[in-house]
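For this view, one protein chain was removed and the others were kept in their places.
On to subunit A.
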Amino acid sequence: MAITLKVNGTAHTLDIEPEMPLLWALRDELGLTGTKFGCGVAACGACTVYVDGVATRTCVTPVEAVDGAEIVTIEGLAATSGAAEGMLAPVQQAWIDAQVPQCGYCQSGMLMAVSALLAENPQPTDEDIDAAITNVCRCGTYPRVRAAIRSVTAA
């Protein structure tokens, strides 16, 4: 079945099963490996991307559900944020400034989830952050994640 995935501004027409999770279409069909496989059951958030601006866990999202939607992955986050060519999104820069990642594997999903939260709610309360950022990080970067979010919202 032909599915059109519009990813980071480029449309790709793929002949794939409609039930294939978006995660595997991105990784194995389009080679966009910045989006990570963590659990396969939407429990950890490592695979989070934007679908029409909404943070979405792609490991349980069949491609047929996002046919034609605007998908943004970590590879396209900077461009979507309006950053100049070669520059990072403010949230990504905040992540570097606060030296957030450790192993880094969960951070693509973490950044997508945080970016989506801040797009919708630029001044979140701590409770808003707690409720929205349910991504799992085994290295325990959570204190830095919160600090980096605060460095952006305080601006």
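Some points to look at:
We adopt the following convention: a contact is a pair of C-beta atoms (placed from the backbone, for glycine too) under 8 Å apart; a residue touches a chain by one contact, two chains touch by 3 or more; residues count from 1.
As a working rule, contacts and distances are computed from a predicted model.
For the chain of the complex excluded from view, the name given in UniProt is "Aldehyde oxidase and xanthine dehydrogenase molybdopterin binding" [choices: "Aldehyde oxidase and xanthine dehydrogenase molybdopterin binding", "YeeE/YedE family protein", "Glutamate synthase" or "Probable tRNA sulfurtransferase"].
The chain that is not drawn here is touched, among residues A:3, A:71 or A:137, by A:137.
Of the residues in subunit A, those that touch the hidden partner chain are 17, 20-21, 23-24, 27-29, 31-41, 43-44, 46, 73-75, 77-78, 88, 92, 95-96, 99-108, 111, 129-131, 133-146.
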